[in-house]
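All remarks here apply to the structure that follows.
All protein chains of the complex are present and in place, except for one that has been dropped.
Up next, chain A:
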Amino acid sequence: MTLVKTNIGRRAFIKNTSLAGGGLILGFSWLNSCKPKQAAEMAAIEMPKEWFDINAYLKIGDNGVVTIQCPNPEFGQGVMTSMPMIVAEELDIAWKDVLVEQAPFNAELYGNQFTGGSRGIMSRWAGLRMAGATARQMLLEAAAHAWQVPANEITTADGVLSHEASGKKAGYGEMASAASQITVPEEVPLKAVKDFKIISRSKKNIEGDKIVTGKPLFGIDYQYEGALIAMAAHPPAFGMKLKSFDGSSIINMPGIVDVFEINTYEEGYEQNYFDTNTFTNLVVIVGKTTWEVMNAKKALKVEWEPFSESTFNMNMFGNKREVTIPSGLESTEMHNAKMAEYASKPGREVRKDGNPDAAFKNAAKVIERSYSCPFLAHNCMEPMNFFAHVTEDSAKLAGPLQAPGFIEGTLSARLGLPVEKIDIEMTRMGGGFGRRAYAHYAVEAAVISKHVKAPVKLVYNREDDMTFGIFRPSYHATYKAALDENNNLIAFHVKAGGIPETPLFANRFPAGAVDNYLAESWEINSNITVGAFRAPRSNFMAGVENSFLDEVAEVAGKDPIQFRLDLLLRAKDNPVGDNNDYEAERYAGVLKLVRDKSNWQNNIDGKYRGVSAYFCHNSYAAHVLDIVMEDGKPKVENVVCAIDCGVVVNPDAATNMAEGAIVDGVGNALYGGLTFKDGSTVQSNFDTYRIIRHSEAPKNIDVHFVENEINPTGLGEPPFPPVLGALANALYKATGKRHYEQPFAVERRIVG
């Protein structure tokens, strides 16, 4: 047991307590706005007659049932289950007595309600434990007062307070009213990891029932009386803008209400980092039903024209800069030629250890390889959409988004409304992968609603979703390694760049493990908008670094796992430089675990194995991937995965997410790619953009977690990036061919 100060998220506790100071409150207004029916539909839990708000994260019913708010939006990473598990653990309630609601967007109560960067559990861990522990302490004190016994003699278990000496017992429900009026304690005890009863014990997805029965959960399902449907036409190519349109051509089509243009941002607007948006001038069609609006959109007569170079101001979390949008209609061919050109020149030096020049000159062997990857579209299964009802003095919005806190200010500026007048409801998201951190579509919906003076749901069709931009950038990396006559790695050089950003992480492995090290970087500007895509930059660097290390190990005549372990041992015992991002021992830990679990030493006939390991988002992941040849074609048979992300809150759900990350990695390595011609994406729907399917997925995946008591770190992203390297290395074993350009299946159609 540890005593901790209740400083994290204390505002949420105090604010609510002062509100609840009058006594018994039957739920706040914000709870009423949050789908009140939802809780009643959940499971077969008997609902209480009265609820007592303890703090912003939880309320306790008179019958002992507890409703816990999930502060972060859900896009499939399982926070609606795992975050309440953390609260319930410290509250010491039985999981069967817990109901869960998605918290409203309220930065004052819940801080940064951001889903992304694999930061959810990591950043909420302390606060959620405190929310539960504080409530437990208040219940203890209420019981101590009622029973006239010292609070420290009272124990709790599964929602029951007990005082052994007097034999007194009470359920949380009986003490909830009194507890809701107790002053928030300054200090509360937290459980020791060994005493956890809910955390690290798998719980089923709290919304599973609703998902398998088709209940309205997602933004696109949002229903609102009198809501119209809107769709927007955007330029068909990057580098183009709206010239003119003829609304009269479609205004008389069935169900069409209005056709007009909007500017998502006003001229001179200073964009924040998540306001990324190429197409800010759109033609909007508003109508009564989706099908009617889709038909009108197809029939719309609109002309587009090339734009000239322009600039806008960006405020990147206080760091202001001017961003240039170049003109021109770009193509993949042009991108690849430019990347090859930049890669052939010296880059911008980011890190240098020792004397790489001399080491390469004196090397016995030098290995140099270059790698590239294309742009990727996120392709969330639920296309972008948002509901908005904007009136003269308020705005109500609802829909799927990862970062409501970032779009609130944008909405406020665009609508001329103070943030207090803007209500954003976070719906469940049909995937996110980073795309929904850029919620320009919410602003579009709001501007449309304001224009037509009606509630509106803006819906992107798949083509809109896939071609509007905010893609994973196209990257390139050149690696060079020097071996001495004893096959020791004596120098390492990485030069990485991309369009329009560099993927380089100069301080990641093998930095710190090699005496002579050089990292260089370059960028090529573009008018194609990019943004975070599951494990940004790592999603390229991990795969290619691990492919390269595999080649170096082979030339050095070493086992690829032992080769990495030797380097990691060096980095642990005698690191080069003092700015290395990773903990060498934990890195080696996942490699050792995956070596054991995959029986790495036992090479099985007919199976071709590749290994890979990476550190990103504060966690470590390693994979061993097995390929078998079926009818002369390689198939991914099995993947063994080892992850160190500290304490795992919900192991089976965490396993599910790692399995998904592995499938996603295999899919993107083999098939993922968005290419450009004349500024347009060549792919615009799933007939041309290939997403991995059932028959192409690994047949079996085994996920193992390193058991430790370290506070949880990221999980949604870390298992994804290294898969691409494990696959490339296994393919080499199976086919004898190294893969340097993603997607592999397009480079040479050998995997099917």
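Here, contacts are C-beta pairs under 8 Å (C-beta built on N, C-alpha and C of every residue); 3 or more make two chains touch, one makes a residue touch a chain; residues count from 1.
Quick note on the criterion: contacts and distances are computed from a predicted model.
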Which choice in "Isoquinoline 1-oxidoreductase subunit alpha", "NADH dehydrogenase (Ubiquinone) 30 kDa subunit", "ABC transporter ATP-binding protein" or "Outer membrane lipoprotein-sorting protein" gives the name that UniProt lists for the one chain left out? "Isoquinoline 1-oxidoreductase subunit alpha"
Among A:661, A:674, A:715 or A:745, choose the residue that contacts the chain missing from this document, as touch is defined above. A:661
One chain is left out of this view; which of A:183, A:213, A:248 or A:486 touches it in the full complex? A:213
Contact with the hidden chain (one of A:159, A:347, A:430 or A:473): A:430
Among A:169, A:462, A:558 or A:572, choose the residue that contacts the chain missing from this document, as touch is defined above. A:462
Residues from chain A at the interface with the omitted partner, ascending: 75-78, 204-205, 207-209, 211-218, 220-221, 223, 229, 254, 289-292, 294, 379-383, 428-433, 459, 461-462, 652-653, 656-657, 659-664, 667, 685-687, 691-695, 697-701
